[in-house]
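All protein chains but one are shown in place.
Entry: subunit A
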Amino acid sequence: MNDWQKKSPLDWETYVNKLVKVIAVEKLQYEGWVLTVDPVSASIVLATFPENEKASISFIMGHAVQEVEILQEGDSHMKQRLARIFAPEESQAYSSEELDKRKNALKTWLETNHIPVAEQGELGTTLCVAGVLTIDPPYGPEQCSSSNEIILSRVQGLLQGYLEKQH
């Protein structure tokens, strides 16, 4: 393992949204804005916006990384530009009233089915099921997260069925 792979996720997180120069094995060099660092393989993902060419994303494998140097901090404009890369293409915008309605409908449905559910987070926008699974807005199967994959797939299945019945 090289030094880069031994770093902690907290170290890697400090590189996100910054312009870096990556020196890899065999004198390969990459320059771009850090989108993320995979905590499993330590691979760096860079976005580059060359002036006369199309923008591209480069994945540099963790095992090939030798040196990473920060060249520039990202301003709010660049952070927004990078965040857009993550936005799903056909994302639907929900108003806060709609989200509230969706949340309450789901909460009621879960409660009538005797599934323990609570609101959590500062604004109470996240639903917490049985203390082990969270559902974030807009409350679909894709927004479920849990470290218990059995519970995760069960609840995702329930949610799928609930949403299909509604339409």
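The rule is simple: a residue touches a chain if its C-beta (ideal position, glycine included) is under 8 Å from a C-beta of that chain, and two chains touch if they have at least 3 such contacts; residues count from 1.
Definition applied: contacts and distances are computed from a predicted model.
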| item | value |
| --- | --- |
| Per UniProt, the name of the complex member that is left out, chosen from "SUZ-C domain-containing protein", "Exosome complex component RRP41 homolog", "CHCH domain-containing protein" or "DNA replication complex GINS protein PSF2" | "SUZ-C domain-containing protein" |
| Touch criterion as defined above, residue of A:47, A:68, A:144 or A:159 at the omitted chain | A:47 |
| Options A:18, A:63 or A:79, residue touching the unrepresented chain | A:63 |
| Residues from subunit A at the interface with the omitted partner, ascending | 8-10, 12-13, 16, 24-26, 28, 30, 35-41, 43, 45, 47, 54-61, 63-64, 85-86 |
